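Yeah, one chain of the complex is gone here, protein chain that is, but the others are all in their spots.
Letters are used for the chains, namely A and B, taken in the order the chains are written, and counting of residues starts over at 1 for each.
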Amino acid sequence: MGLKHVITPFSAWVRAFTKPYTVPEAKTMRPGAPRYRGWHINDTDRCVGCGTCADICQNEAIDMVEVDEPVKGDAGLRPRVDYGRCCWCALCVDVCPSGSLGMSNEYVWVDGDADVFRYTPGVDRKAWDESEDGWRKEDGFHLFDPERVPMPHLDPVERVKTWAEVVIGYAEDEARREASRCVQCGLCIAACPARMHIPDYIAAIRDGDDAEAVRIIYDNNPMPEMCGKVCTRNCEKVCSIGVKGEPIAIRWLKRYATERFDDLKTVVDVGRTDEGKGHSVAIVGGGPSGFTAAYYLALRGFAVTIYDELPKLGGATYFGIPKYRFPVPSLDKQIQLLEEAGVRIITDHRVEADEFARLRSECLAVFVGTGLMKPYRLGAEGEDLAGVIFALEFLRDYHVDRPVEIGEKVVVVGGGNVAIDAARLARRLGADVTISYRRREIDMPADEEEIEDARAEAVEVITQSIPLRVERREGGGLTYVWGPAEMLPAEGPGKRPRPQLIEGVEHRLDVDRVIVAIGQGPDLGWMGDETAHGVGDKRGWISTNEFGETAVDGIFAGGDLVNPVADAISAIADGLRAVDGIVRRAEGK
Amino acid sequence: MSSERDVRKETRLWFGPQHPGVTGNMSVELWLQGDTIQRGITHVGYLHRGFEKLMERRTFIQSFPIVCRICVPEPDTNEYLLAKGLERIAGIEDDVPERARWIRTLTLEMARLAATLMVLGGHVGSMGLGPVPQWMMTLRDYVLDSFEELSGHRIYHMYIVYGGVRRDLPDGFAGRLEKALAAIEERLPWIDRLMFENAVFRKRAIGVGYVPPEWVDEMALSGPIVRAMGIARDIRKDYPYEVYPELDFDVITEEGSDIFARARVRRREIEQSISLIRQMLERMPKDGPFCLTMPSLMHWRIEKGQTYVRAEASRGEMGYFVVTDGSDKVRRVNVRGPSYVHGVSLLERMLPGTNISDLSTTMVSLQTCPPEIER
Partner (left out) sequence: MQRDGWLSQEIVSKAGLGARLGALRSDGYIQLTLLTVTDWIEDGEFEVTYILTNPHELRTVMLGVRVSRDGAELPTVSDVWPAAVTYEQEINEMFGIRFPGSPRQGVPFILEGWKDIPPMRRDFDTLAYSVEHYEDRPGRRSVDTRRFVGRVTDEASYGRAWEPKRDEGRKRRMNGGEGTGGESASGEGARDTGADVGRAAGERTDGEEADDE
C-alpha cells in the first residue's frame, strides 16, 4: 500500500462534472415496461364469469361477484381483485380461458381511502382501462392445454364395410389428460337440459376414480353410455375452455367412464327407498324420457311398468341410431340396470285405448313418451311409388332384424340426423348414397361431425335441391327429379333463409330407392281419440308444465312429443321433471 | 470463547436488525470486551414467512409465485430450482424446449449479475464509502429494467415456470440489455480505482475476515468464499445444468481468503457474467417454443419421489430438497440457502477475536442473505 492508493480514489471527483445518473424529473412518471404487471383490467363482454382466476389465485385475492343474471355461456359473475392480497403474479391472467382478464402497465395509485384498493375491473371504471400495454395472455405459455386430446376414429374407407363402432374411445391416459383440462367452472351445467354434474364427474375421471364418475353420472342420467356416444353436447358449446381453445370433450369422457365397466351393477347402487311405496306408475314408450322416469321412480320405491311396441327398450336410440354409433350391447348395459332397479319391462307390446284407460284408472299416474312415429311425406308426385320408403321405417326395420332391400343406388331426401343415419346405414349395406337437402349445408340440422363422417364415407351431399317428383324407370328402379334452389333472405328474426325453386331447370338422378327423411310428427291415435284430444293439440303435440303434467289429470308426458328440440338429453330431462311431478302427486300435492 | 473471558468486563451488544451495516434483517448478539468480539450469536426470524409450510397447502402452480420471495437479490435461482426439482421428479426435465433452457440460463446469469453488483457496492458501503454503492445500485437498476422488460416485474419475476419460461424475449431485448452491460463495463475501471486501489478499503479488507480452508468441507461452504481461498469449486462446472456446459468460462479464484479476495472474486465474476450473457444472447436458438404445454398445470399430479437440485447462486450453493407424495401438492420443500451456513455457523465461528468495526464488512463479504436462512 502506498501513496497511489491514497490518491487514486480522488479521481472520482471527475464525476462532479459529468451527467448524473439520477433522473431529475421525478414527477414525470416513468412508464412501466410493455409487459409490466400492474393494475387489472377486464373485458367484461368477453368474460364468462367462470371463476378460474379466483380458483388459481393462491392468495385468495379474487372474489367472484354477481354483476348480471346468468345466461347460457355466461355466469353473470365478474372477478373483484383485492390488492391487499394480490401479489401480481398474473397467473389469473394466464389461466383466463376466455382471455378477457389482463393487467395494465400502470403501477402508481395513491388514495387516502384504503377500501378503494378492491375493485371489479371492467365494472368499476378506472383510468387504466384503456391501457394497451401490460401483461396479457399469450400463446406459447398455457396453464392448460387449449387443444383437445384427439379422439381416434376408424379409417373411413374401411369402416363402411363393417358395423364396428366408428369412434374408438379414449384410452385411460388420454381420458385422464383430457379430464385434467377442465377448470371446473360449471357453465356446462346450465346448458345441459338434465343439469348433469359435469365438473364433478370430470374431476373424478381426472383423479382416477372412474367408478365414482359413473355413480355421479347416474345420479341424473340413466342412459349415460348412450349420451356418451351420441349426445348433442350443449355443454361443450358453452365450455369456457372452448371460448379460445377447444372445449373439453365432455361427451367422450362420459363414454370413457361408462365403457370402463362391463357390468354397471358392480358400480351403481340400485337400492330402493320407500318414498313411492304402494304406488304404481305405468310408462308407455321406452325411449329416453320413459326410461328415465322408470328408473328414478323405481329407485324411489314406485312399482313401475314400462311398455314399448318394439322388441327392446330405447326408443329412437334403439331403432333410430345406427349401431356403428351406438351398439346394442351398450344399450343392454343400461337396460340391465333398469331391471335391477325392479322395473317391469314389457316389450313387443303396443298399448291401445282400452288398456290405456285401464292403466290410468289403476295407477297413480301414467307417463307417455311414445315419441314421433309418423314420418312426414315427401309432398311430391310419385311419393307413393314402390321404392319410396321412409327413413324412420328403414332404420327401424333394419334394427329389429327385418329384411331390408335397398339396391345399389339410393338418394336420401333430408338434412337432419335421421337423414345422415339412413345414408350411412345405406352405405354399409353396400349402396352408393346421395343426400339431397333443400337448404344450404350450414342450415342442415344434423351434427357437423356427422356430416363430415358421412362425407368421409363417400356419401355425396347435394344442397339447395328441392324434390320435384319421383318417376318410375323403364326396366325397374326410380328416377329422382329435383330442381335447384336459391336462398332468399330470412323473413324476420328467428327465421331461416328460404329456398326458392329456380323454375325451368331439372336434374335427374337414377336410383333404386328414395329414402324420405324430412322429419316426423306425433301420432296419439293409440290412446283413443277423446284422450288424445284432451292431452295433445290438434296436430298431436303435447304441452306440459314444469312437472311434466299434461292438461289431463294423471297423465304426464315427455320426450319428442313435448320437446321441439327433440334430442335424447332433453327427453331425459323431461323424464326427470316427470319424476318430480309424480313424486309430488304421490305426496298429495 | 477463551478461558480468559471475564464476563464482568464484557459488554453485550445487540447488533441489528435495523442496521445499515447488516445485509438485510438479522441481528448478531455480541459479547465484547472493549472493541474485541468475544462471542457472537446470529439471531434470525425477522423475515420468516413460512414458505415451506405454505407450499404444502398449495398446488404446484400456486407454489410457483411464492418461491421467488425467498431471496430478494436473486429470486430467479429459487424459481429455477423449484421448477427443476419438480420437473425431475415428474420426469419431464428432458422435454423442456431448447430455447427455454437458454432463456432460463440467461435469467439466472442476469440475476447473479444483479446480486453481485449489489454486494460489491455493499463491501465498501459498509465502510462508509458513498459513490461505489450508489453506482452499483444504479447499474443494478439497469439490469432490473431489463428484467422488467423481460418478465413484467423488477424484482419478483415469477418467470421461470415448470416446463420453461412464461414469455419469450421481447423484440429488441438483446440490444437494450447490451446497453446495460456496456454501462456496467464502463464503470468497472472506476470501481477498481475507488475500491481496490483505495487505501482505506485495502487496509480494512486485506487480511481481515479470514476463513481457514479447513472449514470448507466441515461446514459445506461454497461460492465466492471458497473461491477466494484458491479452491476452484463452482456448481456450474461441477454439476453442470441448463446450458452452462455449452458456455465458455473459467472458475475464478483468488488467494487470501480475506474480504479483499472475496471482493476480487466478485469483481471478476461481474465480468464473467457479462461475458456469459453476451455469449447466450448471441448463441441462443432464434426461435422455438419457450415452454412445454402440459394438459393442465392446475391439476398436475406428480408421483411419489424425492430429489435434491442445486445451482450456483451468487452467494454459493443453493439447493432445493423436494419431496412429492403422489398428490397435487408438494410434501416437503426444504430450501437450502448458502447463507444458512455462512450467516450463522460460519459467522459465529469467525467472530471471536475480531474487532467490532470489522463485523459489518465481514458480514457483507460473506454475502449473508437473511431471508434464505429462515424462509
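The rule is short, and it goes like this: a residue touches a chain if its C-beta (ideal position, glycine included) is under 8 Å from a C-beta of that chain, and two chains touch if they have at least 3 such contacts.
As the structure is a computational prediction, the values presented were derived from the model and not from experiment.
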*asked:* If I consider the whole complex, including the chain that's not displayed, which of B:K9, B:R57, B:K179 or B:R283 touches that chain?
replied: B:R57
_Among B:V44, B:L150, B:A313 or B:V364, which one touches the chain that has been omitted from the display?_
B:V44
*Contact residue for the chain not shown (choose from B:D95, B:E185, B:D217 or B:D250)*: B:D217
_Can you tell me which of B:D141, B:E178 or B:D325 touches the chain that was removed from the display?_
B:D325
*Omitted-chain contact residue, chosen from A:E69, A:E130, A:D384 or A:E587*: A:E69
*asked:* Applying the definition given at the start, please give the residues of subunit B touching the unseen chain.
replied: 44-45, 48, 50, 52-54, 56-57, 84, 88, 93-94, 217-220, 233, 238-242, 245, 304, 306-310, 317, 319, 321, 323, 325-327, 329, 331-332, 334, 336, 340-341, 344-346, 349, 374
_Missing-partner contacts on subunit A, residue numbers_ = 49-51, 54-55, 60, 62-66, 69-70, 75-77, 82, 84, 115, 118, 184-187, 189-190, 195, 197, 199-201, 203-204, 212, 216, 219, 546-547, 577, 580
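Keep this in mind: only the chains that are shown with their structure count from here on.
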*Taking each chain's centre as its mean C-alpha position, how far apart are subunit A and subunit B in Å?*
54
*Provide the residue numbers of subunit A that touch subunit B in the complex, in ascending order.*
1, 4-6, 8-9, 11-12, 15, 21, 32-37, 52, 55-56, 58, 87-91, 94-95, 135, 138, 140-145, 149, 177-178, 180-183, 206
_Complex contacts: residues of subunit B adjacent to subunit A_ = 58, 61-66, 131, 134-135, 138, 145, 148-153, 156, 158, 161, 164-168, 170, 190, 193-194, 197-199, 202-203, 289-291, 293-300
